[in-house]
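For this view, one protein chain was removed and the others were kept in their places.
Entry: chain A
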Amino acid sequence: MTIRFDKLGVVIAAIVAYAAFAAPFATFRANRIVPGEARSILESLPTAVGPSLLEIVVIAAIIALLKTPLILRLVASVVALAALAILIGVAGDFLTPEGNTFARISPASGFWLLIFAFTLLLADVLTRLNLSPWARVGVLVVAALAIGLLLVSGSWNSLSILKEYANRADSFWAEGSKHVTLALGSLAAAAVVGLPLGILCHRVDKLRAGVLNVLNIIQTIPSIALFGLLIAPLGWVATHVPGAASLGIRGIGTAPAFVALFLYSLLPVVANTVVGLAGVPRAANDAARGMGMTDRQRLFGVEFPLAFPVILTGIRIVLVQNIGLATIAALIGGGGFGVFVFQGVGQTAMDLVLLGAVPTVALAFAAAIILDAVIEMTSTRRREVQTA
């Protein structure tokens, strides 16, 4: 029997070898802003646990390296990721000196590389398994529950990012809800305005080029400039339009951020609505006309359902983009997770940056997976309808 290597496995094994034996697993700092000292896996874990973690990652890497059944690879990646996730918390407890509240323990490059390597393995397995949309959402939910469980159980509490969280628990959730409101609210507004505008552009040729050109130009304005430019007009509205100020419209803060995100969201929504409607097969439209459907019936009964997956793709682009862009709202006092990112950059406190960046990335990632699944579900249904 000859031993056969998996090509991706070679890459993964190389990363694991470097990360486990040459790179630091955790960083110890005497307080939150001094430079850290590196600690290897064996140094950062109790003597009973350290070698077993090394064993787990090495065995998992060997499974990745050889041509092995998918199910074994799945188990190896999940076990390795779970062991890393649990033991980084143990390392935090172990490295923190007794009764010391200033010391900060954070995961170091070796830990992140190991996580990256096994996530790569997991992603490869999941891609090859060709999961159904529901199964993908299921995997996401299980992963979220596992992370939630670790957070609630307090096993990560000795890590620096959670110490930053403990100092700001109230503002974290307040900024978080602001972030989500900004991203989702501007998306909803863009859908309400963009869908009819897209339909109008589809029906009226003369409008199409003009509207899409204007929206394209808006996209080229850098986000921080657009946020800034909206401060003045909204400030004017707040002082001159009766009742506007009581609605929460102000020059700085959430209002300009909301309007800017709304403007950026319009292009993908309008453009995809136009593309989707243009892609409706002529035969379907002719059949609908032949059946005596009115314009309105045709729009809601035929064109819109057929164009729906393409329109949803536009909405996916907008949602992921908005979750990212909402971080910039913090620069003009609009709140959101960006508050922690920019505070952290200002204080060179990277744990604080992570406290803002990690939830943002997680939100964008979850939104992308869920919407991709929904898009796939609607487009397969569409194909079934077409073939039936």
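Throughout what follows, a contact is a pair of C-beta atoms (placed from the backbone, for glycine too) under 8 Å apart; a residue touches a chain by one contact, two chains touch by 3 or more; residues count from 1.
In the analysis below, contacts and distances are computed from a predicted model.
Name of the non-displayed chain as stated in its UniProt record, restricted to "FAD-binding protein", "Peptidase M16", "Integral membrane protein" or "ABC transporter": "ABC transporter". Considering A:Val180, A:Ile221 or A:Leu263, the position touching the chain not shown turns out to be A:Ile221 (whole complex). From the options A:Val16, A:Val270, A:Val302 or A:Val341, the residue with contact to the unseen chain in the full assembly is A:Val341. Touching the chain that is not shown, out of A:Leu195, A:Val211, A:Leu234 or A:Val353: A:Val353 (per the contact rule at the top). Listed residues A:Leu87, A:Val269, A:Ile328 or A:Ile375: the one in touch with the omitted chain is A:Ile328.
Where chain A meets the missing chain, the touching residues are 6-8, 120, 123-124, 126-128, 217, 219-229, 231-232, 320, 323-325, 327-328, 331-332, 338, 341-342, 344-345, 348, 350, 353-354, 356-357, 360-361, 364-365, 367-368, 372.
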